[in-house]
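All protein chains but one are shown at their positions in the complex.
Up next is subunit A:
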Amino acid sequence: MTPLTATAVGKRYGRRWAVRDCTFSLPEGKVVALVGPNGAGKSTLLRMAAGLVRPTTGELRAFDTPVRGRIHPDVSFLAQDRPLHGHLTVREMIRLVAALNDRWSTDRVEEMLALQAGVDRDATIRTLSAGTRTQVAIALALGRLPRLLLLDEPLSDLDPLARDETLRIIMAEVADRGTTVVMSSHLLADLREVCDHMLLIDDGQVQIDGDIDDVLARHRILVGPAADETAVQGALVSATRTPRQTTMLVRDPQPTPHGWTGTEPDLESLVMGYLRAARDRSARRD
């Protein structure tokens, strides 16, 4: 069953469309990077998928059930502000969330927290470091035994060690239970090594949707003489030019023409190419 599908989903706040005409379908068991610049619509999309925000147009379905005003029982969502009660202890917080959920496993929460050395169950939440707070919040999200885990910017504000520990919890969940994970970030470098699927959102729309290795293999960066651009065949995504030299990002290219060099892009250059193209389109529209 498909964990999450979006059909022509849009969300308008006043006169501004935060998300426009988004259609995609997430493959089961994947770790999905939801990437895009700040303000691209990532949080809005996740909040709609969690049933916290109602789409203006279109429909989202979680495990084939339309998302309407409440979160699907098989879905867990962690908002960017990590909503925990600061005055409770870790133990009290676990008990509170347990009482709020029909399907719940305190054992699972404890198991995931055990991956971390030194989370004091009697510490008050507000005294915890940002990293520990995030890890407690993720462990609580896993207590629902989700089949789809939605994480909004789970790695922001974390130091390198906390970041590594947090990823370890999420990856252990994927290895143990085959959970589908969607993680958003405006920093691509955060996600590249742990995700196998990407959803690139910019300007409210899906720019790339696919298996990361497949997407990279379908693209080439071609560098060659500016006078000879017509030699290149394939779908041009974006290009940068000097008087003599042209650098193009091309999708589904034909064999590299004579006088040009072609290399497979890395994830950063691919994403930059698409974002640049989206900027240019948006500038022309306005």
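The working rule: a residue touches a chain if its C-beta (ideal position, glycine included) is under 8 Å from a C-beta of that chain, and two chains touch if they have at least 3 such contacts; residues count from 1.
To be clear about the criterion, contacts and distances are computed from a predicted model.
Visitor: Out of "Hydantoinase/oxoprolinase N-terminal domain-containing protein", "GntR family transcriptional regulator", "FMN reductase" or "Amidohydrolase", flag the one the UniProt entry gives for the chain missing from this complex.
Guide: "GntR family transcriptional regulator"
Visitor: Out of A:Leu96, A:Ala114 or A:Met171, which is the one that touches the chain we can't see?
Guide: The single option touching the absent chain is A:Met171.
Visitor: Would you mind spotting which of A:Leu26, A:Cys195, A:Ile208 or A:Leu270 touches the chain that isn't drawn?
Guide: Answer from the full complex: A:Cys195 touches the omitted chain.
Visitor: Touching the hidden chain in the full complex, which residues of subunit A are there? Just list them.
Guide: 29-31, 164, 167-168, 171-172, 174-176, 193-196, 213, 216, 266
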